[in-house]
Structure formats: structure tokens, C-alpha cells
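One structure is given below, encoded as C-alpha cells.
Part of the complex only, each chain left as placed.
Which chain is which? They are A and B, in the order written, and residues in each are numbered from 1.
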């Protein structure tokens, strides 16, 4: 059994992004999704620091530090891009104009709860950024994360123990082992990597798994 | 591919029926979407709820809709102009409802709808007739009134430039309510003086970003006479 690489997860998420969607890719792993947007689909990337129509990283000699993504990495602007202030940018987010936001996750529960900003309610330096606005505002939230943390503990749990980013907002979860639909208060596996049994996957998961009638083989689409 | 450009005006109101709410950009004639208003008149949709700063004038543009008996309600700040006597007659006949509010409250309620803010407090109208029956609260010793977001089914917008993504610019003060309305409606339909190529509008100077636009039409003049077709159909 070979888990997907981070690039593999990114590529799998990208497959589910429809032509014409306006999409925000969260800081960290979700940023990688931009490299795998399917050919033939026109997708406008939004970044909370004030752009719609964000393009790929520039060549080194073209870096302009006033043109960065929310993760502070240099980006470019595609023809047809627009710039706006933070009031408009978060109006776009909170006003439910984005078809999709892809976020990283620490924990996800079957009720759609997401924790991704603090591992401890008493964290003296909790870093929220734009995640709570995106969680509350995007039409859909996809979460992209490793199935287990570095110590092997599950991130898909009966309920989140870390402070929530948003309640009841996750629609799909993409991990290195599987793809999960989150609906009707349960996790339903729709894709799994080859060579992994349902029992093994369940053992690595902290909440009951259901399985779609047809479970697709999850492989690096790149 | 994202291409919001359209030719067929039938598409503009496809799937929409009587009773819809329609935001109409513009302040006086500046930014008034005459071409789309004519298309709405031709669509036959009635029982309209208009949201527009001004009530309209005469028997063209907005005015034609009162004469044709097609407006159920108007939310505005300034119901003056030559349609006023007709509006008053319709109100007295119980055939028309008028909701008047301060212009800044109208703008902020529309902006709130687009920006995902369901309600806000404003000092405007506190202590006046307009605030009667509304929730109020003191902040820093001053009275404020709670106002709620104002959404619509459709927004009709006149832009100077539009590209196929739906980025817009406005000429001089034709901007006014238009970017706010574009953000607050389920379907935002734009008529543009110039439909331009992607990239022709500098990203720095987009006045209404593409994400709010659903359809873009090349604008055409509406002959003065053609507004009176409602007489035949009425």
C-alpha cells in the first residue's frame, strides 16, 4: 500500500474543481492544488489578500513582493485578474460567492466540524488568519490533510477535541489514504488507495467509516 | 471556459417568474441600465419588487413599468420625479407598496447582503419616524438603529467596460450603487458600452470584480418610442 504524496492529494482535489468555479486555496498544502488544475477548465483563484485571478509563481527575476498569496509566496496575476481591498475580499468570502475553499485540517468530525487553527484552547499564540471566514463563507469546504498525524493518531474523529474553525461546514476530506464524503453526520469513503483494506483504513480512523457502493481506486492522477 | 457574454436577451430572465426582486443600478440617469430594463419590460414578468435609489421619470425606463402596472413594490430613498402622481394613485388603490429609507441605509443594506453581513447598526434615522418600531441601541452614548441586509433575485447593471469574466468599470459617477447591487443579487446581468478583451481592464482598476457578474450584454440604445409598447400589451 502506497499512500499518496502531498502532490498526489493536491492533484486529486484538483480533479473535483469544476470549470468556472471561483476558488480559495488555504495556506500550506492546499496551495499545491494550484499546480494541478485540470487542463481545459478555467478556474479563478481568489486569495484573501485581495486578488481574483491569481496565476502561478513567477520566474525569480519577475518576483514582486506586492504580488503574493495568502501564504506570502510570490504569485502572478492572470489576464482578467482584479485587485481589491480587504473589505471587498472578505465580502467575497463571507457573502458566499466562492464555490469552493480548500483548507488544511488538524481534525474533522462526521458532523462537518473542522479544527485547523489551534491544537490547544490555551495556545498563547493562536493563528486564525482567514480560515474562520473561509469556513463560514465558502459554498463548499474541502479539507486536505494527511490521514494521521506524525505520531500516527487519527485526524478523522467522532468529534473534534481541538478548538473549532467552523461547525458543520466540511463537505469532503482528501487524505493520503482516501477521499471521504461528509454528509448526514457520517463519513462515507468514495476513494481508497490500492492495497489498503477497509479494516486497516478503519483502524487508522477515529470515527466509523461507511463505504460508497462503488469505491474508486485512489491514485496519484499526476 | 468562463464566458459570460450573451446575445440572446431571453437568457437574461430565463427561469425567473413573476414576483422577483430586481435591483437597478444608477443614480438618476447615470448608470441606469436602459437596455436591460427594456428587456425586462419585454419579458412580461410582473409583480416586480424594484430596488432602486430613484423612482424613475416619465413613461420610459423605470417609469414605463408603473404605467404598465408591472411593479408591486419599490424600495428606494427618493420617490420623486414625474412618476410621483401615478405612484401615489397606485398606492391609494392598494396596488403598490413603497418602502422609503435613507440613501446611505439603502446602500449599506445592499452592501451588507453582498458581503455576508445580515445586520448592522447605523446612526442614520435614529430619533426619526423612519426608526419607529425598529430595534435601537446606544453606542458611545449615541442612538443607533438596527438594519438588515437587502438581497435581490436579479441586479441590472450598466457598465462602461466588461470583459468575458465579468470584470466591470464605470464611467464617472455611473458607479454609485452598481458594484454593491452586483454583489447582492442571485443573478447579476450587465449591459456594457464596451465589451473588451480579457486584460484590457487593468487589475488595479476593476470597479466590480468578475465574481459578481453572471451575464454580459453589449448595450444598445433603446428608441424612445419602443418604451410605449406596453400600451399595446397592457
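By definition in this document, contacts are C-beta pairs under 8 Å (C-beta built on N, C-alpha and C of every residue); 3 or more make two chains touch, one makes a residue touch a chain.
Just so it is clear, the model here is predicted, and its values are computed rather than measured.
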| item | value |
| --- | --- |
| Full-file chain stoichiometry, since only one instance of each kind is pictured | A x2, B x2 |
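Here, only the chains that are shown with their structure count from here on.
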| item | value |
| --- | --- |
| Centre-to-centre distance between chain B and chain A (centres being mean Cα positions), rounded to whole Å | 36 |
| Touch list for chain A against partner chain B, complex | 19-20, 22, 42, 44, 46, 51-53, 77, 79-84, 87-88, 90-98, 136-137 |
| Footprint of chain A on chain B - complex, ascending | 1-2, 111, 113-117, 163-165, 167, 183, 198-199, 201, 203-204, 206, 209-212 |
